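A single protein chain has been omitted; all remaining protein chains appear in their positions.
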Amino acid sequence: MKRCFTIVLLIAFALVANMSLVSADDAWWAEAAAPYAGSTIRGVSESTPPSNYVADVLAAQFTELTGIHVEFETTSWDQMYSKAINDMEANTGIYDFVYIEQDIIYSYLAQDYLVNLTQFAADNAALAAADYDESAFTSFADYFKNADGDLFGVPMEAFVKVYLYRKDLFEDADIMAAFEAEYGYPLAPAETFEQYADNAMFFTAYGESMDMDLWGTTVQGSTGHPASTYEFLESIGPSFGLYNWGINLDAGSAQSANGGALDGETAVEALSFWLSMLPYAPPEATSSTWDEVASSFAAGRAAQGWVYGENAAWIATDESRSAVTGNVGVRLPVTAPGVIEAAQMGEGYIGYYDGGAFGIPHSSRNKEATLLWLQFIGQPSVQAEWAAVGARITHTATFDDPLIAEQDAKVDGYYTLLEEQGPLFAGAPPFPFHAQVREIIDPFIQRAILGELTPAEALSQAAMAVDEELARLGYGM
Amino acid sequence: MRNPRVGWALLSPTLVILLIFGFAPFLYVLFVGFNQWNVFSAADGLVFNGLDNFRRLVFDDDFLHSVGLTARFAIFAIGSEVVLGFVLAQMLTRDFPGRSLFRIIHTFPLMVAPIAVGAIWRLLVIPGFGPVPFFLDRWLDLTYQIGTYPDQALMTSVLMDIWHWTPFVTLTMLAGLSSIPREPVEQAKVDGANRLQVFWYVTLPFLRPVLLTTIFIRIMDAIRTVDEVWMLAGGGPGTRFTGIYIWRVVFPRTDYGYGSSISLITLYLTIVLCWLLFIAISGRRKGEVE
Partner (left out) sequence: MSRTQRQRAWGYFGAYAFWIFMTLLTLIPIWWMLVVSMRTRVELFGRPNLMLSRIYLENYSNVLTDSTFQRYMTNSLVVSTANALLVMILALLATYALSRYKLAGRDNIFFWLITNRMAPPAAFLLPLYIMFTRTFRIGNWTLFDTQLGLILLYCVFNLPFAIWLLKGVVDGIPIELDDAAMIDGAGLWGVLRHVIIPLAAPGLAVTGILSWIFAWNEYLFAANLTSVVARTITTALAEFVTVTGTNWGELAAMSMVTLVPSAIIVIFAQRYIVMGLTFGAVKE
């Protein structure tokens, strides 16, 4: 009788595995979840393709397996933050799991909002799924750990900002000849900032002469959104060698005089370069946040640019949204001399390793059921399809999946780049005051974009303002 | 004959709801406003700091700048709305073929949610897909980029506000005009008053309470404006109005103490402004009745 049952189970497993659903031990899930079956766990996240996949597909699978209901609230970026923080700060326990964008994790840890997942799983051995393994994650998971290496969030999406260029333009014989005639060297995807600037100038002039809506670069320069500060501090700055926003946490200062670097030469050089690209960017650049930069590029309005990787996949493949499918080239972002080498030696980074994870707030009243859920979405077996839908990869093993390999070819090796060069990128600086200080810097970057302040003025005023805020927050000198 | 107790009874449900959902949160904000409290500071919880927040506010250039911007926004927008709304309402009281059609069409903007209004105006004015900058450039050779020119961003929000809220003024004016009895108007005409005199001495005094209410509501809402402008320009240069500034201090900066004190001052300024208006207009009315 018992053997018969086992065989049936085995067949069921085989079927399930074939259907590429959940290959794990179904019975284990049902058994572990038995005490919590019928309960409901609630979470909040930003409404992005990876989140929507979790809400629509994974949540249903999980409920079927365990009988635990998952109520998933997807909302806008601002709302997601304010609701999660209100909930955790007021200790109301509305959410059992919250989306943690990588850059806010250190703020949450400093306030002790989150459950130590490593510890919690160890304390509740009955809940530890065999298929879930913290070491299976890419280096991105390192940016959700505390000093002891314990994990506080299960990574659910991860990407880096890459250099995208239009292959059809860069490989066009006439254009190549024209470029070489003008600049004296062959046209190629940029590897130095001088080359980047030449490309930008050339394509802007080319667009004008051909009466095309084409410009030489993108700039994520919205003057009404933190996106501009992020592009400068997290992408352009590091590629010039400006790390950690130029803030020296030990000294509690951003000013060079006190050990900071926000008003230093490197920072000024980086900001000057970035702003000098504005005339070669499409006119919407000063209103563009991350998604609008991607849309501009997808519309064929820029020949090259800095674009977040989560967009690379749809820009390269989705014809309903992009006019440049099949023509997208992907490279590492341009860096100043020595920056890559420093990053390889672990003394810096070339850009921001962005993404998010799900964590459990201490205020949750269903921590056990939620732990099961987070392990469920952290299993290797659910990753590939999710990655194909959301262009996000958090497990090293996912890179080898045939589904991803197939996509990789279409996206000009974005996933390979992420796999091989991912460690050159780093998470946000470990500040317990992320959004607070970024908000202080925003207006200065915006005024520099408008030309009201020179780069040097903007940065020196920003550094002073940051120091004031640090002092107010209790992290200053 | 009229027992005040009955009056209080009629008023009580309103008072109860407003005390719970309006006044109680106000007390909380009042309390927090006198404390230093940033959720993500090194210190734990609230620290009483007396008037420090208010002292800081006086020297906060961003705040003062936002007040100036809000004032310009409110004056331009509300001035235009009241004049335009009154003209439209006056014209709608006359009978002419197609009147109800026009009235319905002119109520449309009001029905669009502020979030959607902001989105649709963004779609109109952002270069790349917006027709406005495209045709301005093609026909008049004008550069129009709300991200680059703060004045353009401000004027765009003013125009958007006029588009969105003029119907509101028209509707309230219609309600006001509908309650004016015909008798005095006819009497004035018999007495030989011209149109302007009828308007000034008969219509306007009757309309005054509704006009006052309308201006009040518009002032308050303009000062609190967040959603539309947020969607349109994100509250960048030229559109960083006080409502949006408060929102940024309270939310991404999580500086609840300082945010509360700015809210209090803004509320206080609004009340003073409205009180003066209230006195000015209702005082004059009393004078006339006597």
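Letters are used for the chains, namely A and B, taken in the order the chains are written, and counting of residues starts over at 1 for each.
Keep this in mind: a contact is a pair of C-beta atoms (placed from the backbone, for glycine too) under 8 Å apart; a residue touches a chain by one contact, two chains touch by 3 or more.
Just so it is clear, the model here is predicted, and its values are computed rather than measured.
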Going by the whole complex, the chain not shown touches A, B
For chain B, residues in touch with the removed chain = 1-4, 6-8, 10-11, 13-15, 17-18, 20-26, 28-29, 32, 88, 91, 93, 96, 98, 100, 102-117, 119-121, 123-124, 128-131, 134-135, 163, 168, 171-172, 174-183, 206, 208-210, 213, 216-217, 220-221, 223-224, 226-227, 231, 242-243, 246-247, 250-251, 256, 259-260, 262-263, 266-267, 270-271, 274-275, 278
Residues belonging to chain A that touch the chain removed from view | 42, 44, 46-49, 71-77, 79, 82-83, 86, 90, 92, 94, 213, 290-292, 294-296, 298-301, 308, 310-311, 314, 319-323
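By definition in this document, only the chains that are shown with their structure count from here on.
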Dist(centroid_CA(chain A), centroid_CA(chain B)) in Å evaluates to 39
Sites on chain B touched by chain A in the complex | 36, 38-43, 62, 122, 126-128, 133, 145-148, 150, 153, 233-237, 239, 248, 251-255
Contact footprint of chain B on chain A as seen in their complex = 78, 81-82, 85, 89, 107, 110-111, 221-226, 282-289, 292, 296, 299, 301, 432-436, 438-440, 443, 446-447, 449-450, 452, 472-475
